[in-house]
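Only a single protein chain was left out; the remaining protein chains are all shown in position.
Let's look at chain A:
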């Protein structure tokens, strides 16, 4: 039985209805209910991965559950966002907002479960359009500008990715002939060494720049901080983090094709150099731009660029252990980021409103004076991003660094430098943000029960890194071994 299909198509089919009917509150509840159902399906996928165009392999299963879990957490905190009156939107735009939440969820899952390079592309495109609409919803000048930037850069990325996709199809012609098998990841991987190596290399360059735009790798990252800073926070930040994973996984899969072709004597170049360069560029550029940001959402948007870069760097190093480290990094980072953005949203709500524009560090500083629990949790989330122990990211970064030293010692120096600089830039903000002097007229307020979700996700991120359940460990390492 193919349980991927309901997980993908339930949100996509529900979205048009949600865009037309329902009040604001009904939309939020429907969003939550759909998320609960989809979460159930993504777990059930382990017992019915199915076959054909849309089916789940090991990678798809793990990240499918992660996606729907984070989406569920976002939908829960979305309730307080909607009821808190944080964003002033007309009813029509609230409907669009909830519909777009579902489209992003469905497309992200489609991107993870698709065993077809064309379908993967469609998924990324759909998610981009939905997220862009989300960014433009507040209709302020800066939101429209961010949406426009996102649209143009994302559109160019999507165009390049499509060209690369077609080139992969062409490269598969000698081995697989015309028709569907030449577009299936499973068939392509099986015949990787027989693909046309030089065409595959050309395709990989287009794909790397295409999906690299979606993964926000430097120098294609320009849209991300703007898009993260504008728009309703649950949609444009929390759910968008999930889309980075889809793009990174696409890059990982194509990298594996290249590597297998290279190893089998097919004539492709080794993909490592491209990935290492882009990964290091992302890491180092972020290290220098982090310290100058005043808006928290923009700041943590740059931090997403950093972590995308680290994951791509790990894929560039290659080998089962480094890929494992990269995948673990993506898992933990997604959980920590989701927790962080929820903590930020609740913190901003305590300070008046969680609408964009209220996330300046000067506006949020001294969070413990508003609410002790929220303040400490926010501090813990920010600290977790630095990758210092006991943060879950420490485990993945440790694996990546030790693999780098083993396989490619020269690049471990810039990697270490970038990591330390980023950690310093992030850690400098914790003190003022959590314990600093609060703005005048700050009152102590109640946090509400939803703040516990933040703690739950942080604990999960810690568990995934340091006390990984054996079945997850088993399947993640077999995935990494298959994709090395």
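Some notes on this structure:
Methods note: a residue touches a chain if its C-beta (ideal position, glycine included) is under 8 Å from a C-beta of that chain, and two chains touch if they have at least 3 such contacts; residues count from 1.
One rule holds in what follows: contacts and distances are computed from a predicted model.
Per its UniProt entry, the chain excluded from the display bears the name "Hydrogenase-4 component E", taken from "Sugar ABC transporter permease", "Phosphonate C-P lyase system protein PhnG", "Hydrogenase-4 component E" or "Lactate utilization protein". The hidden chain makes contact, of the residues A:46, A:163 or A:376, with A:163. For the chain missing from the display, the contacting residue among A:42, A:78, A:108 or A:132 is A:132, taking the whole complex into account.
For the chain left out of this panel, the touching residue among A:183, A:239, A:327 or A:460 is A:183.
Only one of A:51, A:198 or A:478 touches the absent chain when the whole complex is considered: A:198. Residue-level contact of chain A with the missing chain is found at 90, 116, 118-119, 121-122, 125-126, 128-129, 132-133, 136, 139-141, 144, 147-148, 151-152, 155-156, 158-159, 162-163, 166-167, 169-170, 173-174, 178-180, 183, 196, 198-199, 201-202.
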